[in-house]
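All protein chains but one are shown at their positions in the complex.
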Amino acid sequence: MERKSYKLWVLVAALVIISMVLAQCAPAATPAPQQPTEKKFKVGLLHPSPITDAWSGIAYQALKRIEAELGAEIANVEIKSPAEREKGFIDFASQGYDLVIGHDFAMQDAAEKVSKDFPNTFFTTTGGSKFTDNYAPIDLIPGYKQALYAVGVMAGNITKTKKAVAFTMELPATKIPLEGFQAGFNSIPGNSCSMVILKDGNDVGAAKEAALQAIADGADILIANANIAGTGVLQAVAENEGKVWGIGTIGDQTSLAPKGVLVSATLNVSEALFSIAKAVKEGTMKGGQVRVFTVNDPGVYDFVYNPETADLVTDEMKALLQDTLNKIKSGEIKVE
Amino acid sequence: MELVGSLLQAALRMATPLIYAAIGETYNERAGLLNLGIEGLMLIGALTAYTIAFFYQSILLGVLGAAVVAGLFGLLFAFATVTLKANQVIIGTALNLIGLGMTSYVHRMLFNTLAGSAGNVQVLPTLRVPVLKDIPIIGPALFEQNLLVYLALLLTPIAGFVLYKTSLGLALRAVGEHPKATATAGLSVTRLRYGAMVFAAMMAGIGGAYLPVAHANTFVENMVAGRGFIALAIVVFSRWNPVNVLWASLLFGFTFALQFRLQIVNLRVAYQFLQILPYVVTLLAMVVLRGQTAQPKALAVPYTEQV
Partner (left out) sequence: MLKILKIGTSWQNLWQSEEFRSDVRHELWRNIVVPVLAIIFALGVGALILSATGYNVVKAYGALWQGVFGSKVNVGEAFLRSTPLILIGTGIALAFRCGFWNIGAEGQFYAGAAAGTYVALTFANLPPWAGIPIALLVGFFTGAIWGALAGLLKVKFCLNEVVTTIMLNYIAIGLVGYLVTGPMQEAMRENPQTDEIVRSFVIGRIFPTSRVHYGFIIAVVVAIIATIVLFRTPLGYSMRAVGYNPDAAKHAGINVASSMATAAFLSGGTAGLAGAIEVLGVTGRLFENLSPGYGFEGIAVSLLVNNHPLATIVSGLLFGALGAGSQVMQLNAKVPAVLTFIIQGLIIAFIISFRYLDKNPSGK
């Protein structure tokens, strides 16, 4: 008896749910595939993590800029597993997207494969070494490594304890640029900069603890390029104001440690992706190459100084950084 | 020596969320319920605390809110597992899926900002005990922490006392060992298990809340990063004894901190080996301590009243 009534209740509830959804369906029964009169420029983005985090966030910003300035129709899809990559490219390409950006080095195999089936779509990935006629990956790492080398040289002259620690993850996009910083910092005799690999780019707490350990070990310059976990490092800097200084990466991170950040070395991915989108729209984009960005590319790499730490980052220091940068540009210093 | 001091201080900070979650789960398992969904509950607690702290600028309110919301989910868990007698492993798995999905979804809806730095909250301040904090080695660890850390330290002996020295504790232990006998003695198995589960969920909620408002100063999707599962391991590792939970959590916290320190001093070992060290240590310790197993006999067994 009891069992019967429960079944009845459940069935009725299910019916209610179905009818509610159907009722909503009725007016919008035939959403005819709207054919826009003129073909719109369409750009799609595949990102490996939520757009609320730093790495995917910068690509999303670029996409928004492409929408605003190029009048493009945009869409973005978060890729949660390797199995989803190829389908992500296919979905965009088969819907007539003109440009598909895969914001992950690991998407290169999928981009290469799909680009052969969709010759009318242009593909790019941030990182990668393969290419086809309509697929060209962009490589921002070499330029960022150069820029951080210059920051490393400057930081190497500011440090009092001669010790710095760089925090990163096991990803070339995050790790290789910091190797530039390491090389620059260590170019001053007696300096030593060690590297800490964090396991989880979401674990802000663990990153903060790692930074506190570095401070206890006597390091006075900390730099992190470790997705959102990196903010934990600057939080540790903020709690040890006047004793330890931090360097911002990717964006302007001064606000995370207002009195502790010496300089933020920004990576303007948005500029790079925007330039690609613009070229695709104008029909000037060439495939069959890896588009390598270096410090010679204007507007991609920049340095934002913090007025609060101007007593340490003197004009002399700024000049040193610029001088190093010029030497890299002219080839006098090689950062590889 | 300063090195050991700072490592200990860090160990306690990293152990705190584990202590809360593991104490709660110890009570839960002592009462015969196994909750695999701690990770999900901690995420729910973390987001709740962060949201409240962000909009109402009150950390205390945030932590309380986290306990209440996680407690409500615990009530649901108890309803499914005690009343409906659903399999606990399964419901726990579902709780993890829902916790991760729900917090990520709600976080995006509430804070549709781009970078994580946009929504920082003020973290719980460090309370320094004068004089005592200058004791070498243990001073900073024990007397230079925030309120939630102190409370976690107090919680362990209290939890141990209640479990072993009070009639409530006796009833809880009995219900996990011999539910039938407990019922015969006139106690309500259902009520005791509901109570244990809700308590465990609230503790997991507080443990999760610690992360965004007392440790880091922001919420990040999936920021609990496996701590819920480690808490489960700690419960077994400490042989269902709340006092041991403190030592086991500290051991985990210590290995985490040590791992960073070894990387900083450029020890040439693949860092992955350092990162899996805590898990290997747990497995080995379980093997070594196997003879003294104290697993409650009715763990994860639903209780049906005889008619």
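Here the chain labels run A and B in written order, and each chain numbers its own residues starting at 1.
The rule is short, and it goes like this: a contact is a pair of C-beta atoms (placed from the backbone, for glycine too) under 8 Å apart; a residue touches a chain by one contact, two chains touch by 3 or more.
Because the structure is a prediction, the values reported are computed rather than measured.
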Q) Among B:Leu95, B:Leu155, B:Ile206 or B:Leu246, which residue is in touch with the absent chain? A) B:Leu95
**Q.** Option from B:Thr126, B:Ser188 or B:Gln275 whose C-beta touches the chain left out
**A.** B:Gln275
Q: Could I get the residues of chain B that touch the absent chain, sorted low to high?
A: 34, 36, 80, 84-87, 89-91, 93-98, 100-102, 104-105, 108-109, 226, 229, 232-233, 236, 270, 272-273, 275-276, 279-280, 282-283, 286-287, 290, 293, 295, 304
Q) Where does chain A touch the missing chain, residue by residue? A) 3, 6-7, 10-11, 13-14, 17-18, 20-21, 24-25, 28, 31, 44, 50, 75-78, 80-84, 86-88, 90-92, 94-95, 105-106, 109, 127, 129, 170-172, 176
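The working rule: only the chains that are shown with their structure count from here on.
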**Q.** Contact footprint of chain A on chain B as seen in their complex
**A.** 2-3, 6-7, 10, 13-14, 104, 107-108, 111, 113-117, 120, 211, 215-218, 220-223, 225-226, 256-257, 260-261, 263-266, 271, 275
Q) Residues of chain A touching chain B in their complex? A) 50-54, 57, 60-61, 165, 192, 194-197, 199-200, 202-206, 208-210, 212-214, 216-217, 219, 228-229, 231-232, 235, 251, 253, 255-256
